[in-house]
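Here the complex is missing one protein chain, while the rest keep their positions.
And then subunit A:
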Amino acid sequence: MMELLMSIVIGVLTACGVLMLLRARTFAVMLGLTMLSYAVNLFIFVSGGLTAGKGAVLGRSDIYSDPLPQALVLTAIVIGFAMTAFLVILAIRARADLGNDHVDGNSGKSQEDSA
């Protein structure tokens, strides 16, 4: 029943990520995006099904885990890093230029209500 556990983990990570993505402060959004990346990476990864103890290296065993999702996730991790880094720097720049860390760049008193 490892699958059930894994789905719960993915679900909770997604929910936490989404919740933080919707916050008004840039730092929370960064954490949300990072969290969402974990969830998405795991989600793509498990699309090949769960395999325990058998890597996708030829000659090591008879059954292999699915290599394709792994290759996809490997690039996704690196791209995810680039994206997070860009967001972080954008937030820093916005803070430096605008003097606050609200996602809309205003001091953040009223904008939230319009959403």
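Assorted remarks:
Operating definition for what follows: contacts are C-beta pairs under 8 Å (C-beta built on N, C-alpha and C of every residue); 3 or more make two chains touch, one makes a residue touch a chain; residues count from 1.
In this section, contacts and distances are computed from a predicted model.
The complex appears with one chain absent; UniProt names that chain "Monovalent cation/H+ antiporter subunit A" among the candidates "Thiosulfate oxidation carrier complex protein SoxZ", "Monovalent cation/H+ antiporter subunit A", "Cytochrome-c oxidase" or "NrfD/PsrC family molybdoenzyme membrane anchor subunit". As for the chain not pictured, it touches subunit A at residues 1-16, 18-28, 30-31, 34-35, 38-39, 41-43, 45-59, 64-68, 70-71, 73-75, 77-86, 88-93, 95-97, 99-104, 108, 111-115.
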